[in-house]
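First up is the structure itself, then whatever we jot down about it.
One protein chain is absent from this view; the other protein chains keep their places.
And now, chain A:
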Amino acid sequence: MKDLDFATLLSVFQEMMGPLLWLLVLLAVAGIAAFLFVLVREGGLKGGRLVRSELIGVAGGFMALVIMAWVTVSGFTDAGGPVDWLLIGIIWGIGVVGTTILAYAVMGLVAMMRGSKRIA
């Protein structure tokens, strides 16, 4: 095995996903930016909203696993060793974190818009 190379990985992911790769990157960047924006504007995390986002995030984690099973035409009963469970954990984790951040940002933006309407 030779060393991993970023240009190679990028090329492989482009072949894998086509334009969707950039849509996903955009979604991730926009989601994080919106989350940070909400965080700064509100001066901290809102506990209630965070809990709601995390609950949605857990569902997002399972959704990531379902999508993965679908695209690989396989299921998690196929896990055969520790690295498989690690992979399943990583996929679930990405789904949880991604969905939580997005959900928190969206709820925060919606709350801000409602607030500004009330003021107006």
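In the analysis below, a residue touches a chain if its C-beta (ideal position, glycine included) is under 8 Å from a C-beta of that chain, and two chains touch if they have at least 3 such contacts; residues count from 1.
Going forward, contacts and distances are computed from a predicted model.
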| item | value |
| --- | --- |
| Chain left out of the displayed complex - its UniProt protein name, from "Iron-regulated ABC transporter permease protein SufD", "Carbon monoxide dehydrogenase small chain", "Fe-S cluster assembly ATP-binding protein" or "Oxidoreductase (Flavoprotein)" | "Oxidoreductase (Flavoprotein)" |
| Residues of chain A in contact with the chain not shown | 1-5, 7-9, 11-21, 23-24, 63-68, 70-81, 83-84, 87, 90-91, 94-95 |
